[in-house]
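Working notes for the structure below.
A single protein chain has been omitted; all remaining protein chains appear in their positions.
Residue numbering begins at 1 within each chain, and the chains themselves are lettered A and B in the order written.
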Amino acid sequence: MEFFVAQILTGLANASSLFLVACGLSLIFGVTRIVNFAHGSLYMLGAYIGLTLMETLPGHVGFWGSILLAGIAVGLIGVVIEMLVLRPVYRAPELFQLVATFGVILVIQDLALMIWGPEDQLGPRAPGLRGVFRIMGEPIPKYDIVLLIITPIIALALWYMMARTRLGVLVRAATQDREMVGALGVNQAWLFTGVFALGSALAGLGGALQLPKGGADLLMDFTILTPVFVVVVIGGMGSLPGAYLAAIIISVLNVFGVTYIPQSTLVLMFLVMIVVLMIRPYGLFGREEVAGEHGQVGEPEEPIKPASRQTRLIVAAGLVLLALLPLIGSNFALVLSTDILIFCLFAASLHFLLGLGGMVSFGHAAYYGGGAYVAALLVTWTNTPMELAFLLAPFGAGLAAIIIGWVCLRLTGVYFAMLTLAFAQLLWSLVWQWQDVTGGDDGLVNIWPSDWLNNNTAFFYFALLFSVGGILVLRHVAHSPFGYALRAARDSQRQAEATGIDTQRVKLLAFTFAGFMGGLAGALFVFSKGSVFPNELEIVRSFDALIVVFLGGVKTLAGGVVGAAFFKGVEDILTRFEYWRLVMGLLIIFVVVVAPEGIVGSLRRAARRIGLGKEQPS
Amino acid sequence: MQRKTFLKAMIASAAVALTPVLASAQDPIIVGEINHYKRMAAFAGPYKQGIELALEQTNEAGGVMGRPLEFIFRDDQGEPGEAVKIAEELMTRDGAVMLTGTILSNVGLAISSFAGEKGYVYLASEPLADSLVWAAGNKYTFRLRSSTFMQAAMLAEAAAKTDAVRFATIAPNYAYGKDAVAAFKENLLKLKPEAEFVAEQWPALFKIDAGAEVQALERAKPDAIYNVTFGPDLAKFVRDGTDRGLFDGRDVYGLLSGEPEYLDPLGDEAPEGWTVTGFPWYDLTDGPDGEFVAAYQERFDDYPRLGSIVGYMTVQSIVAALEKAGSTETEAIREAFEDLAVDSAMGPITFRSIDNQSTMGAYVGTVALRDGKGVMVDWEYKDGANYLPSDEEVMKLRAAE
Partner (left out) sequence: MSVVLETRGLTKAFGGLVAVDNVSFQLQESELLALIGPNGAGKSTCFNMLMGQLPPTSGEVFLMGEKITGLKPRQIWRKGVGRTFQITATYSSMTVVENVQMALLSHNGRIFRFRSQAHRLYRKEALALLDMVGMADQADRHCAVLAYGDLKRLELATALAHEPTLLLMDEPTAGMAPKERIALMQLTADIVRDQGVSVLFTEHDMDVVFAHSHRIMVLNRGALIAEGSAAEIRANPMVQEVYLGGGTVFGAEEHADA
């Protein structure tokens, strides 16, 4: 019994930071509809700023003052981010802002490294709160008790603000209906800025408040991101009570998980999330998203047409040049081009899902990494010949996609995206921890192609064949009846259903097909590198593809491929410099702000403006 | 057929055009170094300084075979796939004669697999994974640093000398953590068959829930605890464990916990009394390691970390191998590395031909506080040669070859 109580108290104390960060994220999403991926970075900044302040300000007042000031400082940073990065892109296509926030992550990572250096910093102790209280004989750190008291107070203060103040009324109104706020005569831009600042301040507060239990390090932005997303989704996007309850559920469950099933620690959280979403698709306190809320914001996509003869000739000429590369380029040029080709196929497979299907997947790496692992596992455990393993890999990935898609497609919009993320993370956890089979973090090595392929030139042609072939197939399917049905289901599910199209089946098949193609890219990857590790399944890999698709242009057929080629090339150059993440982050933000239609979309527009290309029929 | 020949001729001529005609005596010998300069800056920085110091000393003394030695440092972002691409670039475009580097085991394994397949020599400087030289070993990959197994065996030896019977372990839930626990168990049970393991905790890497882990360990009432957590996880574990009295009256063994990289961030909260492997540079005054510490502090106005001396020894090993080979041809270098004896900053070490592992050892000691900082006291340098499995076992482990 004593042990039980002590465990619950530990869980509640752990919920503190999680709740603060999560409710900030939830608040921002509720009002602005932005999924702020940079929220973990704001949490990290809160920790570093709090630490710096605590080193200068003495005593009790200094300690608690530092936490408060850290919150305010991060709130101000939030204002800067909102005004410089997000405000220009509120009208951009759906979830485009998300890419901008990813740029912010990169920038903050490098700035933090420049300012605070690479070494982990241990957080200072809260003055007078070293040691433990004995509760029913069990030692509970004093600071845990303080957190236990502070968190509900902050939650109550937030509740009061939401329920009783004008700002609260506006925020609630905006969460329910964005247009209404405009009707109330409120300057929407400032409301958004205010809410973003508040959400950021809460993240900063969370970062500073956890200092006595941990510290500040450069990896904490991504470390907190997944649990925070899980909490927000379980609680219901936009719901503060939901975030509070979910933070407690996750933290307490985790504490018991550590005791009774210590190996489960990574998987447990995602299983809870999947179960909750299966029963309550919009989280504990979330409400159903109104259809179209995340649908096609901004200008509708233009009708697609098969490429003109002129375009075909240009592409064919490009391919011929590419095929001549082994004669004119260096060995390294071949290796780099192979990497780029594989990445292009991966991005194109996501673009199919995202652009044509309107399904935003945050977990597409599950199929890319999945395909790579299927091939690697076959080779490692059954000595399958390379050719067969290569062919089976996309089917393995497609099978995973059928199962995951079947579950995820019960949901739409952001919840769909989050559930795909949860599944990808689940797969990653499985691979990462099931060392006996997957090799865990040590991966699977010595997965080389057969002798006839085992040189850079041969493999380059092999990758060229399958990547370009895959991309052309994807493109062809876009023009086929199935591709049209997919767009129909995206444009108007109601009309599609009312004209006999089984939209769920169409979407599931598209999801599977995209997974299959992602798996093909993964299979190419594993044989080009000779090894595979869990990071091919990580969130970062999913984001890589997501970002290039958005930056290339969601609403254009070529967007995914062009974005992938451009950014993979740029990355190869940039990573040679020390602060390349800063430059990359700024480049992403620059593209988002200057070319909200993506590279291809904006080029097309520019071409029209100077009179090239077909005029848009109007 | 004719076309194929033509193609081959074209490729060959292109390759000739792109390689430097003939290395003149003054052209530097290039070594490709791949590391996670961004992702693990706190570790890679001191390591790089160690390399730079050794390079300066080498080149001042006339270089290698009369030619200057040069390293090209490249950042792989901690991504194995990226590292493989860079490895290819270093070897085929930049004219590197061999590869070295990496801290993370997964990146090391990726480069090792690549090197084995393409026939490039790779000296894995810092990665710890046992499989690098055993289960996944190949004849082109050599490893310098004392591996997980060796360091765990050193701690097991210390643990076997005490009365403790009930052991609990805590390790991050991934390959390194699992290897480290398995190696500790294996070696401890060999020396003390009556030992039992009453709790095994596996926090997720960098996501430790310290309070809960400490409670779970306390509940098992162990006599001794074996810790593998590191970085931010270690800090949280130490703080919560100290607060809740977990370490009172218990022996604790911490793998790598004494390395300045991990011990220094703990400041005055360093866990006193733990038995750890690490690097007590502050006490090294004479001998080759003492000379290294003095030279490093003079050169960089900073104290060395473990990574610094590993970086330094990496260059020493490569220089020795090149001198022995008398050539920059891959096969010559590879053969030179086999049974290569190096007078390193940690004393004489050998790269065993049986598994390509060096016999670099580790310092084992007890954590104490000195001037508000954690240090190792009563330490002893343990020669790695004594902590490796028997040749028969190694042969079994390297069966794949």
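The working rule: a residue touches a chain if its C-beta (ideal position, glycine included) is under 8 Å from a C-beta of that chain, and two chains touch if they have at least 3 such contacts.
Source: prediction; values computed, not measured.
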Which displayed chains the hidden chain touches across the whole complex:
A
For a quick check of understanding: of A:Tyr461, A:Phe482, A:Phe566 or A:Tyr579, which residue touches the chain that isn't displayed?
A:Phe482
From the list A:Met162, A:Ile501, A:Val540 or A:Leu586, pick the residue that touches the absent chain.
A:Ile501
Missing-chain contact, candidates A:Glu82, A:Asp144, A:Asp217 or A:Glu301, resolves to A:Glu301
Residues belonging to subunit A that touch the chain removed from view
296, 299-306, 476-477, 479-485, 487-488, 490-492, 494-502, 506, 509, 616-618
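Criterion: only the chains that are shown with their structure count from here on.
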Suppose each chain is reduced to the average of its Cα coordinates; what separation in Å results between subunit A and subunit B?
33
Of all residues in subunit B, which touch subunit A in the complex?
7, 10-11, 14-15, 18, 37-38, 40-42, 45, 74-75, 77-82, 84-85, 88-89, 92-93, 105-106, 109-110, 112-114, 116-117, 129, 131, 136, 173-176, 178, 200-204, 206-207, 209-213, 215-216, 219, 231-232, 235-236, 239-240, 243-245, 264-267, 269
Residues on subunit A engaged by subunit B in the complex (per definition of touch):
3, 6-7, 10-11, 13-14, 113, 117-122, 130-132, 138-141, 144, 213-215, 217-220, 223, 227, 254-255, 258-259, 262-263, 265-266, 326-328, 330-332, 335-336, 339, 432-433, 435, 439-443, 445-448, 454, 456-457, 525, 529-531, 533-536, 575-576, 578, 580-581
